[in-house]
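Accompanying notes for the structure given below.
Of the protein chains in this complex, one is absent; all others appear in place.
== chain A ==
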């Protein structure tokens, strides 16, 4: 993606680089294995050695203990058996104080939080902990030129070194209270910071299990206020997870409609349906008010339901309800009015009196019917109260949470119906994907207040998180037994805060993705199959990228299994991670690759391609300079587009390019399938150079992290440096800061303009960018094709997918060249 501006522009380049490499996975560097919570796969992560740079000390007020993903195994006997025998299972014990190292992938830091759900229906304990995750990352570094002749053939333009990088990650785990003792034992065994005297806990269970926790851990339980935690958690997910909120639509497929995050999430109403109902008005990050509640809630459904039907479990009650006929138990309007309701304009099916028939008839009522009637009664009542409160406080955004809602389409349906009925459509019932974690997230954030995690942006890690409904017995009866349920959410702390692109015309209505695959079943089928078919190639590439690693094949196989499973989940539950898009499929793949330590499978390809392209640069530029202005403009655009097609991994093409600087676009597009490193060096830089020559300032923005063979910010710096050495235009522009290289904040082949690096946004505003050039299929077609900006924009890409080309009404290798001027 490139951006250009007349006076000033910025560009986000997608082209890739090849990085020269020491083998990052030398023999003997065996990856430690640890069992993941879900027992599905081994996660080769390095234990942290050093304290995390940012989250360190302030979080020490909490419990400093190490835990890792295998807490789950320890807790859950059936999973324990699946643990590999000799593998190191010890949890990391690192804390910023002790700094003890471990061979494990993650180290739990202070601020472990227990959200011990007690009166919440599933009686789930939510455990929140912070870890530092050590990844292998491919770093690029210029060679020291002094001692070497860099112009030598076959010498890579820069070196790649694999380094360990520590990133912060928040983990949230849910498991049943049954395992609380095992959990506490585990915590005790791994407690490392003996100075810690306090553990933070929230949820009703924090009170009930207070003594147990204090006795077992010899720690004081610091009880966090449930509602405060809930609200903090809610604010956090609404701000950090796109597609967090959704509406439930009964007859659509799928039934979940995700909402674009509004830039301003306040004010809103949170209706928490636990045992009882709490209605809270949230006005700002720190200001909220309990405005009301009701004692008729989930506990009423459960307690009364158990009495009426002799059914003990909440889930079973819901299942009963979904099979029942409430009209056998409820007195309807038509029961009172007879057939006359029609002429009176009344809806005969309205319930006049819940359980009204059981008062007058001495017949037996079926469990199913009673459960259904009870469900309607409670849902309607809550919906009615919520509407009354929303109206009183003039709010139209109402989020529902609590165990009554959690993962239960049945209750989401009845609540939505009730809200629509009582508000006459004026209020929308919204639900949250991570509703079950709000308390734990909030408690955790509260414990970490001094460090204010809110100053960071966070991203959901698709690889490590369970999808929506992953444990719903209604939707996934086969997935796992309810008793063994635990769900996961992982949030990666992003290096830099993300914000809206200031040039978005209407941030609240901006939707990055062009096609909603949750909505478009045909497209969904196509793309899922497409990604399945491409999986072999990705696995091969991953293995090839680490030739010296003894377990690369093994890890790649695990990656394959994990991503394959994700794809299968998405086939059945396209809503699992929010709106399904090509972008989310690509991102999930990146996350899974990272999970198995393939941080940048294309690094070497990029390194090689960039080396070749750099050699062609001067020839290309001088050929361009020989053209007259108009021809040159055309050639530049062609180059930009051609670069988008070229895959320098293909020998035939690099031969063509080496021999003919006037590279043949027509020829190239016949032979090549994917974009590559040539993009940035031979496509983008000449284009940028032309802009600079005519006095335009340019901001060139590249991905912060690796994605496919797209160029990364750090690679772009080296490339620019190398080009500057050859080209005076680039050289002076860099020196005079007329060419600025920045990062986008993204590590995806696509681009979400509502989550861009803050530095970029600041620069765009300061420099008054008035043209945005977005280049590449991922950034200009899969996303942002419809993005409306308040300045001129140019979106260009080559459609390298025949299905998509057909969808868009063109042919394979058709060109998208979309120049837009905002309406006055």
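In this section, contacts are C-beta pairs under 8 Å (C-beta built on N, C-alpha and C of every residue); 3 or more make two chains touch, one makes a residue touch a chain; residues count from 1.
Just so it is clear, contacts and distances are computed from a predicted model.
Engineer: Any idea which of "Potassium channel domain-containing protein", "Proteasome subunit beta", "pantothenate kinase" or "Large ribosomal subunit protein mL60" UniProt assigns to the chain that's been left out?
Structural biologist: The missing chain's protein name, per its UniProt entry, is "pantothenate kinase".
Engineer: One chain isn't shown here. Among A:138, A:217, A:245 or A:308, which residue touches it?
Structural biologist: With A:138, A:217, A:245 or A:308 as choices, the missing chain is touched by A:308.
Engineer: Of the residues listed, A:271, A:385 or A:539, which one is in contact with the missing chain?
Structural biologist: Counting the whole complex, the residue in contact with the absent chain is A:385.
Engineer: Sort through A:267, A:356, A:548 or A:810 and give me the one touching the missing partner chain.
Structural biologist: In the complete complex, the chain left out is touched by residue A:356.
Engineer: Which residue from A:143, A:365, A:526 or A:817 sits in contact with the chain not drawn here?
Structural biologist: A:365
Engineer: Considering the whole complex rather than only what is displayed, give the residues of chain A touching the chain that is not shown.
Structural biologist: 118-119, 204, 207, 225, 227-228, 274-276, 278, 290, 292, 294-300, 302-304, 306-308, 312, 329-331, 333, 335-341, 343-344, 350-360, 362, 365, 370, 377, 380-381, 384-385, 388-389, 391-392, 422
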